[in-house]
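One chain of protein is taken out of this complex; the other chains stay put.
Order of writing sets the chain letters: A and B. Residues in each chain are counted from 1.
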Amino acid sequence: MSRPSVVLLVWAGFLVVLGLVLLAWTRSPLMNGLLFGAAAGTVVLAVVALRSREPRRRFVPDVSFPTALTAVGIGLAVTGSAVGTWLLLIGSGLALVGLAGVVRELARA
Amino acid sequence: MTDTRSQFHELFGELYLPVTLTVGTIVVLVVLFAVVRYRRSRNREPSRKSEAPLLESAYAVTIAVILGVLIWATFTAEAKVDKVSATPGLRVDVTAFKWQWRFDYPGKGVPPSIGSDSHHAELVVPVDTVVGFRMTSRDVIHALWIPVARFKRDAFPNRYTSFDLVFDQLGTYPGRCAEFCGLEHAGMTLEVRVLTKQAFDDWLAARRR
Partner (left out) sequence: MTTVASERPVPRGLLAWAAATDHKRVGVLTGATALVLLLVNGAFALVMRSELAWPGTQIVGLKTYNELFTAHGSGMIYLVVTPLAFALAVYFVPLQVGAAEIAGPRFALLGFWLYVCGAVAMYSGFLTQEGAARFGWTAFPPLSDSTNSPGLGSDLWLLGVCLAVGGMFVLSGCVLATIVRLRAPGMTMLRLPVFCWTMVVTTLMTLTTFPVLIVALTLLELDRRGVGVFTSSGGPAAYQHLFWFYGHPVVYVMFFPFVGAMGEVIATFSRRRFFGYHAFVISLLAFAALSMSVWAHHMFTTGQVTNQYFSLTSTLIAIPAGIEYFDLIGTMIGGSILFRTPMLFAIGFLLLFLIGGLSGIMVASPPIDYHVHDSFFIVAHFHYTLFAGSMFAFFAAVYYWFPKVTGAFLREGLGKFHFLFMFVGTNLTFFPMFLLGEKGMPRRVGDYRGSDGFTGLNLISTIGAFLTALAIAIFVCNVFVSLRRREPAGADPWEGQTLEWATSSPPPRHNFDALPAVRSFAPLLDVREGKA
């Protein structure tokens, strides 16, 4: 258990055991799917963790307005899907501007 | 006889409540002991021992044994409570709707008891009889809760659910909706009247007229 991916695989293993026990009681695609699906998701996380090497030293600015703008844009766009197309468009526009700003920040790093 | 009330009393009052109260009291006493005995003025030098695997394993096994008893009792009681008889003494069809109840007595030739704003629905049943319920909803999810029977079941639209109840005490008892169903959920109540078998037959006869 000294490595994160091992921890994640152990946890996925617990979920599989619990999923198998559930199978003994019920064969519902939804119920079995949820539990085994969570196990599968955890295995994916374990694989990602395994491939995680020492992170590249990337310069992150102390302040990132584009990131905040992207988030607010997403928020407005999602809300706009119920409120009205005008808000959806404004939000999407702001999110795109924000993302462009983040890309610029990454390029400068 | 699926007497849900006595099943509840046996399971909750005679097993779960005493067990949890005992466990709870022990834990509280241990915490209070720790707080008094190991306060800084009583114990300057903390112990360096930081694990006790054998004791901890024994403790986990003990909990597991207690849980085993609880689970066995639960499974046994639930089998009795959930059992639906093929030949109940009386059949009642329940329909839940926003925000009243409707009780039909199939095969008895009587009009249903339907609740209204001015007069909430009445569920009239004979004492010491297995009453077989079949329930559905006309709109959203409701739940029939009869506290005296220690029982509730959800009413889903486009589905039927069946359960048996036995009422072993005469009297009038409240029933309510227990699944939030909109504006007047709080007022979606009913009255359960448990009559002697003779009085129940008389009530049926009176309604046939």
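One rule holds in what follows: a residue touches a chain if its C-beta (ideal position, glycine included) is under 8 Å from a C-beta of that chain, and two chains touch if they have at least 3 such contacts.
Quick caveat, the model's predicted, so the values are computed rather than measured.
In the complete complex, the residue from B:145, B:167 or B:200 that touches the missing chain is B:145.
For chain A, the residues touching the chain absent from view are 1-4, 6-8, 10-11, 14-15, 18-19, 21-22, 24-26, 30-31, 34-35, 38, 41-42, 45, 49, 52, 54-55, 60-65, 67-68, 70-72, 74-76, 78-79, 81-83, 102, 105.
If you put the missing chain back, the residues of chain B touching it would be 4, 7-8, 11-12, 16-17, 20, 23-24, 27-28, 30-31, 34-35, 37-40, 43-53, 56, 59-60, 63-64, 67, 70-71, 74-75, 77-78, 81-82, 139-141, 143, 145, 147, 150-154, 156-159, 161, 163, 174, 176-187.
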